[in-house]
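One protein chain omitted, others in place.
Chain nomenclature is as follows: A and B, assigned in order of appearance, with residue numbering initiated at 1 for each chain independently.
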Amino acid sequence: MKKASRIYLVLLFGFLYAPLLVMILISFNGGESTAHMTGFSLRWYREMFKDAATLQAFKNTLTLSISAASASTVLGTLAAVGIDRMKSARLRSIILSVTNIPMMNPDIVTGISLMLLFVFAASLIGYSTVLSFWTLLIAHITFCLPYVILSVLPKLRQMDRSLPEAAMDLGCTPMQSFFRIELPFIGPGILTGFIMAFTLSFDDFVISNFTSGAGFETLTIHIFAMIKKSVKPDIYALSTLIFAAVLLLLLLYNLLGGREEDMAL
Amino acid sequence: MKRGILQRAAAAPHVVWSALFIIAPLIFVLYYTFTGQDGSFSLDNITRLGKGNYLMIFVNSLCMALIATVICFVIAYPAAYIFSRMKKKSQKLCILLIMLPLWMNFLITTYSWMTILEDTGVINTLLGLVGLGPVHMINTPGAVITGMVFCFLPYMILPIYSVMAGIDPKLLEAAADLGCSPVQIFMKVVWPLSVGGVISGVTMVFVPSVSTFYISQKLGGGTFQLIGDTIESYFTGTAVNYHFGAALSLILMVLILISMAVMNRFGDDEQGGALI
Partner (left out) sequence: MEKNTVVRLSRICKSFGSENVLNNIDLEIKDDQFVTLLGPSGCGKTTTLRIIAGFETPDSGEVYFDGKVINDIPPYRRSVNTVFQKYALFPNLNVYENVAFGLRVKKASDREISEKVREMLRLVNLQGFEKRDVSTLSGGQQQRVAIARALIMQPRVLLLDEPLGALDLKLRKDMQIELKNIRKKTGISFVYVTHDQEEALSMSDTVVVMNDGVIQQIGAPIDIYNEPANAYVADFIGESNILDGVMERDLQVRFAGRSFECVDRGFMTDEPVDVVVRPEDVDVVAPEKGMLTGTVTEVTFMGVHYEVIVEIRGFKWMIQTTDYVSPGQFIGIFIEPDAIHVMKKSEYSDMFGDYSSYSNELDQLSENTEEEGRE
């Protein structure tokens, strides 16, 4: 039994990591081709750092994801607090259902529906297009919001209702109680929400594809445009670096998180 | 309990945002669906759906997504079960490893799959070394489904794992104590308790699979079109037609809503049945 499950997991992880392995191997390939290995080299890493368009796209993506994640975290945390305090259960469920639409809807529908809105807005103010960094940002905030709300709300629900009462009992105004007691309590949920928003935004292609303008290219859009012609291995080099960074961050997050848990015990 | 007015009004910006960027865009989908190129009311976009091979495209997409979802479920369920029975530390590591590929750009990973599945790709090279093949894999439905399963498998594993990890081991012991065989324990305790995770997993895999447009282009080689490709072509392709594209999206949305309603119904029945 034990052996069977071990083999099973090896196959599973083999499947999930095969393309990543291929990607990493090709990034160190000396040749031009993405199909044949001709020997180890760091050539594509050097090329990547010289490729202005790719670097610009990477920078753009970072700018966008950090902005979108920050904005949706603030907006979403506020929303979660407001929803949590809401007296009417009906209103709450309506708002939550609407919030969940971008999560349940296929990305492509979210993308084109926003695109149609932007197209209409452009025609309204007489521009040929409004698609730009700002439309992209709006789209990203919109699809990140439900994830932030859904990671903060459970934390608020988990909180003992007496905690804010105790704070007020000891002299805090509702605002002070929120910042001193409730915010630290829901902090981990907010952080999770931010990280989710950041990764979703960083990785998004489908929605960006419909809502970005000519002037602002994200990494995924850059890659998509490139793939239509032919892929240069320097993209693999960049992806490998991103993979390494993510791996490192995840490990760090887990190590730190693990220590916190130990302390709680 | 008295609360600050500010805290109760905290959801207001979000409500405005949702109205502007969730509700309004959907209204525009409706608006474009029911208007022609000249902006007047028209049902042409709907009637056009019945013509041509659009029905075929829908059926194709649904079938492929369904197959991918079933495969994901078959792979994910045992995996989630195995994870949930591991030591806490190994569990954490495994879940991390499952999540990691999600962080990678799926355009790149899909392209890697091309490299693996090509006639002169990794698999065929390996097969050639042992004197087999070559097997033609790229540009087949199988390749597309492989791509879908790869992209969405973690979304099936994670929710099932999280409900399974939440099952109190004492419940299993109690069931055994009351005379259940391992099979009965599974059927009467583990499965009913994990149905919720399966349902969210199925939705999380089915919805993106049915609407994907990039995977099929690359791994299917454009030999057959899925609904996502079709919609995309009307918005960014050469034959731009927002109105007809909106109609297609609307149908896709309705289709997904119906599937999800059926799914939830099925879930309720399962849980209701388990209670009896």
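Quick note on the criterion: contacts are C-beta pairs under 8 Å (C-beta built on N, C-alpha and C of every residue); 3 or more make two chains touch, one makes a residue touch a chain.
What you are looking at is a predicted structure, and each value in this text was computed from that prediction instead of being measured.
Checked against the full complex, the candidates A:Ala4, A:Ala53, A:Ala166 or A:Leu256 give a single residue touching the omitted chain, namely A:Ala166.
Among A:Gly39, A:Gly126 or A:Pro184, only A:Pro184 touches the chain that is left out of the view.
Within chain A, the residues in touch with the undisplayed chain are 160, 162-163, 165-173, 176, 180-181, 184-185, 187, 263-264.
Definition applied: only the chains that are shown with their structure count from here on.
Chain A and chain B have centres, each the mean of its CA atoms, that are 18 Å apart. Residue ranges on chain B touching chain A, taken from their complex, read 1-4, 6-15, 17-18, 21-26, 28-29, 31-32, 75, 78-79, 82, 92, 94, 96-113, 115-116, 118, 120-122, 150, 153-154, 203, 207-208, 210-211, 213-214, 218, 228, 231-232, 235-236, 242, 245-246, 249, 252-253, 256, 260.
If you check the complex, the residues on chain A that touch chain B are 5, 8-9, 12-13, 15-20, 22-23, 26, 34-35, 75-76, 78-79, 81-83, 85-86, 95, 98-99, 101-102, 104-110, 112-117, 119-120, 138-139, 141-142, 145, 149, 161, 165, 173-175, 178, 199, 203, 205-206, 209-210, 219-220, 223-224, 227, 231, 235-236, 239, 242-243, 246-247, 250-251, 254, 258.
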